[in-house]
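Note that this complex is displayed minus one protein chain, with the remaining chains in position.
The first chain written gets the first letter, and so on, giving A and B; residue counts start at 1 in each chain.
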Amino acid sequence: MKAKAGAWLRRTWEHDLAWGFRRSPVTVAAAFLTLVCVGGAVFAPWIAPHNPFDSASLVLTDGFTPPAWVAGGRMEYLLGTDDQGRDMLSTIMYGSRVSLAVGLASVLFSMVLGVGLGLVSGYVGGRLDAFIMRVADIQLSFPAILIALLIDGVARVALPRDTHDQIAIYVLILAIGVSGWVQYARTVRGSTLVERSKEYVQAARVIGRSQASIMLRHVLPNVMGPVLVIATIHIATAIITEATLSYLGVGVPATQPSLGTLIRVGNDFLLSGEWWITVFPGLALIVLVLSVNLLGDWLRDALNPKLR
Amino acid sequence: MRADTLLELADVDREFDVSRPWLNRLLEGEPRRSLRAVDGVSFSIRRGETLALVGESGCGKSTVARMIVGLYAPSRGRIVFEGADLADPASAPLRRRMQMIFQDPYASLNPRWRVRDIVAEPIVAHGMAPDAHALAARVAELLTQVGLAPEDGGKFPHEFSGGQRQRISIARALSSNPEFLVCDEPTSALDVSVQAQILNLMKDLQQRLGLTYLFISHNLAVVAHVATRVGVMYLGRLVEVADAKDLFERPRHPYTRMLIDAIPDIEMSGRPRTPVAGEVPSPLAPPSGCAFNPRCPHANDRCRAERPASHALPGGRSVACHAVEEDRIPDL
Partner (left out) sequence: MAEPLLSVRNLRVEFPTRHGTLIAVDDLSFDIAPGEILGVVGESGAGKSLTGMAIIGLLEPPGRIAAGEIRLEGERIDALPAEAMRRIRGKRIGAIFQDPLTSLNPLFTIGEQLVETILTHLDMSERQARDRAIELLAEVGIPAPELRIDNYPHHFSGGMRQRVVIALALCARPRLIVADEPTTALDVSIQAQIIELLRKLARENGAAVMLITHDMGVIAETADRVAVMYAGRLAEIGPVKEVIHAPHHPYTSGLMSSIPKLGEGRETLAQIDGAMPRLTAIPPGCAFNPRCPKRFDRCTAERPSPLPAGTTEAACWLYAR
């Protein structure tokens, strides 16, 4: 068993992707930063110096403490505190949790929806294909953020306020997810058209496999390469969309602040000199999005044989 | 119908819609256009024989193969297998008994599947293995049968050469115990020394398992080697069918003669040959009358006006040619 795992490790290390990865310092740095951001977010309850949402541990008089290296700063609050005395570093870690969760979940949602529709559209063809693609065209003529605003707006009107706050995150995921499926659907449809005409798909048809089985077991694994690339880059976009919506106040409620919410809240204090309340969440957002984007770029180049 | 007939095609047509998109047709006032890839083809295949269909690209031979295995439905005519019309949904279980081998060994195997799963797919699809153990044993047997090792089942297709991949393809086709294999240019993507291996393997399997082959090829030398009978196609029509030996020794249809003359003379025997002239016309606008008339040295007014029907000659041969029927072409 151990030898097997060792062989697997060696194969992975020797793999072209791993080799290309090791040779690109920018990608390694991006991967490291992503790991730091994701690790900080995932393990926040255990590694964050404070729990910003435990009102018992909050000391209101510690409010507006500047970062540790500024005069008046304290080592206890490395990046300072906000108006209610919450430690900024901890808030950012907890905020990234929400941002990442919304980003990943909405990308997953778009991916499942888009890959499914694209696969059916490309494989079945005909009127169904024309219909799905026209819907995609119509959707593309609205900006993603507008669609998200629309869905969120409808949910706000339709649901009582308390219920809405409880399910706000899910509405947000749905809104961002729905606005992103078209790209997956188009890519998958294109690759499906190519794969469908290949002889291995015809062989499966001659063998007597059902359409669903051919789509899922034969075509799907062969069209997923580009989808993974889009998904990686899309995570960054989704995080930004979430931050934008939260900044506009239609995103997650203030009780569960994401990076976007933090930036909006901190914005009020920017002019009165407490810059750290908004700048640090902003920096965290930039670092996270940039490194995920760089990883996505690398993955796209690595999986594209023409650029090798 | 003869008692030993396994498959019969009766006056089969296949049209493809090649119209431009609906909006273009509307704006430019264009009518729908269709291409008749297969035009009134009839032939039968006897149990245990190899019938080869030959012709140049676009003659419809691959379309015939794909209609037989059910990848396309005929636009007209009937395909009868073991006495049952394949268009009838009740004959679906018969499909297990025919399989296909494809041309491109690089495209015909799913790159993300292991070889054992590829070979097992027909068995699984038709629920032919009682348990996983029996399935594994059957896959090992099949791999051995085509000259691979049972351990090769754990590998992926890209780890094999073109010839080995074609062996995997054959193992897959054999796994549901078919009697009839449709082989679409099975060796044209392979190097000659590998082609010989695959042709020998196919002959060997035919003898051992009593298989019947429909063999599609553009290479007449290969066809002369494998076929019992040969059908020659031109622009979607079947122009001559004859026993292989007769066809190559005494071709009757002018197109068959031209094709045989075009085979490179590798022996450099200096056999007399008429130089080939002209090219295949567009199937969108086939010539009137006999499709071959613009290139035919024997064409007359009747050939340009009236489409020749296939007529039987002694020795089980049939030819669709006015000049042969009227005895205007001397027999060789």
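Throughout what follows, a contact is a pair of C-beta atoms (placed from the backbone, for glycine too) under 8 Å apart; a residue touches a chain by one contact, two chains touch by 3 or more.
The model shown is predicted, which means the values in this text are computed figures rather than measured ones.
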List the shown chains that the missing chain touches in the full complex. B
Which listed residue (B:221, B:284 or B:312) would be found touching the missing chain in the intact complex? B:221
For the chain left out of this view, which of B:145, B:176 or B:195 touches it? B:195
Among A:19, A:32, A:142 or A:170, which residue is in contact with the omitted chain in the full complex? A:19
Of the residues B:26, B:262 or B:309, I need the one that contacts the missing chain. B:262
Missing-partner contacts on chain B, residue numbers: 56-57, 161-164, 191-197, 199-200, 203-204, 218-222, 224-225, 248-249, 258-268, 275-277, 279-280
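Definition applied: only the chains that are shown with their structure count from here on.
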For chain A and chain B, let me know how many angstrom lie between their CA-based centres, rounded off. 51
What residues on chain A touch chain B, complex-wise? 198-200, 202-209, 213, 218, 221-222
Quick check on the complex: what are the chain B residues that touch chain A? 66, 69-71, 92, 95-96, 99-100, 102-104, 107-112, 121-122, 125-126, 169, 172, 176
